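The complex appears here minus one protein chain, its other protein chains still in place.
Going in written order, the chains are labelled A, B and C, and every chain counts its residues from 1.
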Amino acid sequence: MTEVRTYRRPMPADWWTRNPSYVVYMLREASAVFFFVYALVLLWGLYTLTQSEAAYDGWRALLATPAMIAFHAVAAAFALLHTVTWFMVLPKTAPTLRLGGRIVPVAAVVVVGVGASAAISLFVYAWVAGLLPPGLAEAVRNLVPPGGAS
Amino acid sequence: MKLKRSQEPIFWLLFGGGGTLAALVGVVLIVITGILVPTGTLPPDTMSYAAMHAFAATLFGKVAIFLVISLLLWHGVHRMAATAHHVGLASAHTAQIVLRGFAALATAACAYLLTGL
Amino acid sequence: MRIISADVVVIGGGGAGLRAAIAAAEADPGLAIALISKVLPMRSHTVAAEGGSAGVVRDDDSLDNHFDDTVTGGEWLCDQDVVDYFVRHCTEEMVQLERWGCPWSRKPDGSINVRFFGGMKVQRTWFAADKSGFHILHTLFQTSHKYPAITRYDEYFCADLIVEDGRVRGVVAIEIATGEMVLFHCKAAVLATGGAGRVFRQNTNAGIVTGEGMGLALRAGAVLRDMEFVQWHPTCLPGTGILMSEACRGEGAILTNKDGYRYLQDYGLGPLDPWPRAKAMELGPRDRLSQAFWHEDKKGNTIQTPHGSAVNLDLRHLGEKKILERLPLITEAARTFAGVDPVREPIPVRPAVHYTMGGIATNVMTETAISGLYAAGECASVGIHGANRLGSNSLAEIVVFGKVAGERAAQYVRSARPVSPERTARLAEASATRVLRLLGNERGERLAEIRDAMMDAMEEGVGLYRTEAGLKAACRTLADLRARYRRGIRLDDRNRAFNTEWLAAIELGSMLEVAEAMAHAALWRRESRGAHQRLDATARDDRRFLVHSIARSGGDGAPQIKSAPVTITKSRPGSRVYGGAGAKAELT
C-alpha cells in the first residue's frame, strides 16, 4: 500500500496569541494564578497566626506594602473576570435549561450568577464592616460565636 | 483505539468547588483582606491578631479558612497545569503531578495549622 | 496495483449505497462487503435533500393513492409492477429509519407527522424539519458502524467495472489520497452512484453528481433507460441553483409573477380557491410548474436578476414563527445565498435541473443487464418515476431499492462461480493504463473549456422545452466535444496524490457519454410527456411512445436508442390533469 504522506504543522507555544478568542481564554485561565497566590498568602498568614502576634503583624505589614496592595488590586480584577466567565460556562455543565419551552439564554444565567455573587459580597462586607442590620447581626453572632470576624 | 479511564473527576470536583467559591466570594475576600484592611479603610482591628485567633478557634472559622485556602489552591493548580501545558512549559502529565502534589501538601499544612489553633 | 478481495462491492456511499451495504450485512454477516465512495459517505448528495420521503401512514391515505399519484405523476411511463412493490415497502423503510434513530418530526402525541408534497392526494411525506436527507444520510451512515461485515473505502474513486462473460468480476478504483490504482475482486457489485444533474449548468446538485455510475455501466455493457427525462425543480435560486425545497409550497408558500399575480391559475392548475388544495396551484407537480415558468418568461411577466429571469416564492403570510420552525434550512439558505430574508421579502426563484429520472435499467429486483451487477438509487432506472418523479419518492426509493440491491447481491454471491483472478487482473491493468494515460497528456485543452461547452449545449438544446433542431445541434456539439476529449485534455496537475483535476477529467468522460444519451433519447422521443416537452410535438403520443427509451453505448460513436415495453398492470393511461379539472377527473 502506498503510504499516505501528510504534513503535520507544529503547534507553536504562542498559538494562543493568534486569535482573540484564545487570548480571552488565556486571560480567564490566568485568574487561576491569582487565586493560587492569594491562597498561599492566606496560608502564610495562617502560619504566622499560629506562631506569634509579632509574626502575624509582620504578615499584616507585608500586606500593607504597595506591591502587595497592587497585587491584590490586579487579583481582584481577575477574580471579577473569573466570576463572570464562570457563570458563562456553568450552564454548559447542565442539561439545556428551558423555561416554558424556551431555552434560557446564557446571559440570563450570568446575570443571576453575578447578582448572587454581588449579594453575597455585600453581605460579607456588611458583616465585616459591622454594618449588618441588628437582627441579622444577631443571627450571625449565634452562628459564629463571639470573636467572629470583627 | 485505546481508552484509559481518567482519574480526572476527583480533581475536577475540587476545581469546580474552588471555582464556584471563587466566583461567589473571590472578589469580596480579595478586596477586604488585600485592599480594604491593609489600607486601613476598614476598622484597624478587623483582622487583628486577637480577632483572627478567635475566629479560627470556632468551628465555622476553621472550616471557612480551610475551604477558602484549599479549594482556591486546587482550583488554581487545575488551570495552571493546563496553561503550563498550553504554553509548552511541561507536558500536561508532569505539570499535573508537580502542581497537584504541591496543592496536596499545602492542603495538609493548612489542616495541620488549623488544628493547632 | 493493489488487490483487495470482497464478496460484494457497493459503489456509492449515499443513501442507496449505505442501505444496500447494511442490507447485505444483515442478510449475511459473514460476507466481506466493501463500500467504496469518492467522498466520505456523509458528504454524498443525499445530504442535501430537504423536503422528505414518502410513506403511507395516515388513515385517510392508502397504498392505492400512493400508487396512483406516482403513476399519474409519471404519465404512465412507470412500470406498474415496480411501483406496486415500491409503495408497499416505503412505510416499512421509514419505520426502519425511525428505529435507527432518524429524528423524524413528530406530532404533539409523539406520532409521526407528515406533510404535503406536490402531486399528492393526501399528506404522505415523512420529514425531519427541512433536513430530511441530511438526517436520513447521517442515520444510515452512523448505523452502518454497527456492521463489522462492512469495510469502508472512503475517498476511493471508482474508474471502471471489470466484466467477463457477462458477469461482474471486479472494480477498478483510485485511492484518492495516494493516487494508487486498486482492484477490488468481487462476486457481486451494487452501483449506487447517484444522478447526473451536473451535466447542466443551472442545477440543484452537489458537485459530485456527475453520473459516473451511468457511464461505468454503459461502458461495461449495461443500458440506460429513459434518459430524456430530466426533472427541473421550479424553485431554485438563480445562478447557484440552490434549492428552495418543495416543502415551502407544502407549508403554503405561493408563486407570483412580477405583478404579484399567482400565474399558475393560467396554466391548468387553478382555480385559486379553495386553498390549500392537494395537486392544485403551487401543489401541482414539478414539471407543470417549471413549464408554467417558461411560458410566463416568454410573456415577459418575470422579474430580471443578473442570473436570468425569476418569479417570486412568497412565504411571508406564513408568519415568522412557522417559517423558522418548519423551514429553518430554507430561511438560512435564502439569507446566506440570496441575501433575502423570507420572513420579510419574497425569494426570487427559477427552475433548475434537479433530478435524473432515467438511469441504469434494472428490474424490480435491481438486476441490470450484467449478471451480478445491481443498481439502486438515482443512478438506476428501476421504473418508478416514469416521465416525471413525484416529489419525496426518491428518498423512499433509495432505501426501498437500496435494500433490495443489498439483499440480492448477498444472495447472488452464494451462487457465483469461482473465476480466474489472473484474467480479471489483466483486464484491470488495461483499464488502469487507460485511466493513467490522462495524467500524461502534454497537449490538449483545458478541462473547464470542454465542460463549460457541454453545459451550454445541454442548457441550450436539451432544456425545459426541446425541438428537433435544437436537439440535433446538441447531439452534434456533444459528439464533437467527445472527440475533443479523446484528443486530449492537458492537466496542470500531474501528481498522483490527491489529484482532483485528474478525477474531474475522468468524470468529464462519463458526463459526456451520459449527456449524449440524454440528448439522443430526447431526440428520439417525438412527443411531449412529463418532464420531456417538445415544442415540435406538443401532444402525448401513447400509440408510438408509451414505451421506455433504451440507450446502449456506441463506443466512441453516438449511443443507439431503442424502445422497450412499459409494464402496465392496473392503471390505464388517462389524462394527467391537476387543479380543478383534476378534482373533477377523479370524481368520474
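Rule of thumb we're sticking to: contacts are C-beta pairs under 8 Å (C-beta built on N, C-alpha and C of every residue); 3 or more make two chains touch, one makes a residue touch a chain.
The definition used in the following text is that contacts and distances are computed from a predicted model.
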Hidden chain of the complex, named as in its UniProt record, picked from "Simple sugar transport system ATP-binding protein", "Succinate dehydrogenase iron-sulfur subunit", "Nitrogen regulatory protein P-II" or "ECF transporter S component" = "Succinate dehydrogenase iron-sulfur subunit"
Among the displayed chains, the hidden one touches A, B, C
Sole residue of C:Gly17, C:Gly239, C:Gly463 or C:Gly530 that reaches the chain not shown, by the stated touch rule | C:Gly239
Out of C:His135, C:Arg249 or C:His385, only one touches the absent chain, namely C:His135
Contacts of chain A with the absent chain, listed as residue ranges = 4-9, 11, 15-16, 18-19, 21-22, 25, 29, 89, 91-96
Name every residue on chain C in touch with the hidden partner chain.
-> 39-40, 42-45, 47-48, 92, 94-96, 98-101, 103-112, 131, 134-135, 138, 142-143, 145-146, 154, 177, 206-208, 239-240, 242-243, 305-307, 329, 332-333, 336-337, 339, 446-448, 491-493, 495-501
Mind listing the chain B residues that contact the chain we can't see here?
-> 1, 3-6, 8-10, 12-13, 79, 82, 85-86, 92
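By our rule, only the chains that are shown with their structure count from here on.
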Which word fits how the chains touch one another: line, ring, star, complete or other?
-> line
What is the distance, in whole Å, between the centres of chain B and chain C, each centre taken as the mean of its C-alpha atoms?
-> 64
Chain centre separation in whole Å, for chain B relative to chain A (CA means) | 10
Multi-partner residues of chain B (at least 2 other chains) | none
Where chain C touches two or more other chains at once, by residue number | none
Which residues, counting only chain C, touch chain A once they are in their complex?
-> 2, 175, 177-180, 497
Provide the residue numbers of chain A that touch chain C in the complex, in ascending order.
-> 1-5
Inside the complex, what are the residues of chain B that reach chain A?
-> 18-20, 22-35, 37-39, 42-43, 45-47, 49-58, 60-61, 65, 68-70, 72-73, 75-80, 82-83, 86-88, 106, 109-110, 113-114, 116-117
